[in-house]
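Let me give you the structure first, and then I'll get to my questions.
All protein chains but one are shown at their positions in the complex.
On to subunit A.
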Amino acid sequence: MIEAHNIRKEFKTPVVKEGRFSGLRTLFTREYRTKEAVRGISFQVEQGEFVGYIGPNGAGKSTTIKMLTGILHPTSGRVSIGGMNPHKERRSVVNNLGVVFGQRSQLWWDLPVKDSYDILAKMYSVDQADKEWRLGQFAELLDLQAFWETPVRKLSLGQRMRADLAAAMLHDPGVLFLDEPTIGLDVNAKRNIRHFLKLINEQFGKTILLTTHDMDDIEQLCNRVMVINNGELSYDGTVRSLRDTIGLPTLITVTFRGPFAIPEQFQGAGEGSRAVPLRVTSAVDNAVTIEVNRREMNTLDIFKELGRWGELDDIDMEDPDFEDVIHKVY
């Protein structure tokens, strides 16, 4: 459905001159600063997939999305959406594309929300019956009624994002590109939007590619995640195996009821301690904190081992936060 073959994007900016006629002199300058924003990325997204595209600020996420949607032309490489080139056949491609840029609205700023839908319906040749049927659905799912008549500029961020999502879906596109659709939203609004996205992916089989900085979006929605860093893909696979690959340790805090003894090979970060999957990081009074990689040792074995050290009173396990996992990938 979405294919990218070794796409690269270089930005060349002329060094801006100062002083009189600066614009004209800049025009004829030969000095350029070149920045390689995307350096040879390839991937394929199949119909119905929900892909998370993540990476730190400035890693090239938006640039990639803009190349996929036909806004930017890649310096080299090839993009294909549903078998068509979004640069050569931009108009046909965008007809089957829904795009939401979280930072920017595609609605008509000064007009009531519903006016934007009328214009978009006409632009995408959506007939009246289809338009009304779809809007009826979206209105229910996204709770649009409350601000139907409100000018877009007066909407709250959450309302605006919902209105934008409906706008992107109005022509029933097969593919959705969402650039940070949950940015700046409160918990409720995020939940609402995630629910909607999950539904249109699962029920209507829409292919979705989403960028975000909110790892909950990824965990709750995406079956696949791609990580971009410095313009290159550093990971492409399931969320689960991403966790595993990184192998961040699970933190376990054990409290012993009576006296206990920690076998020597588990103590401290001394030599050889890497060899054992279990490592004591601190021991204060009766509470011992242990780091363990759960891929190397399963829970039951951990408990058995700890039981040998003394009588257990309480155990608290803390899985690594997904944010930390991602931090590690970046």
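Please note the rule applied: a residue touches a chain if its C-beta (ideal position, glycine included) is under 8 Å from a C-beta of that chain, and two chains touch if they have at least 3 such contacts; residues count from 1.
The criterion applied here is as follows: contacts and distances are computed from a predicted model.
Choosing from "Ring-1,2-phenylacetyl-CoA epoxidase subunit PaaA", "ABC transporter permease", "AMP-binding protein" or "Hydrogenase expression/formation protein HypE", the protein name stored in UniProt for the chain missing from the display reads "ABC transporter permease". Within the complete assembly, A:Arg90 is the residue of A:Arg39, A:Arg90 or A:Lys114 that touches the hidden chain. On the side of subunit A, touch with the chain left out of the figure occurs at residues 11, 13-14, 21-24, 26-27, 58, 62-63, 66, 69-73, 87, 90-92, 94-95, 97, 99, 101, 103-104, 106, 108-111, 115, 119, 122-125, 151, 179-180.
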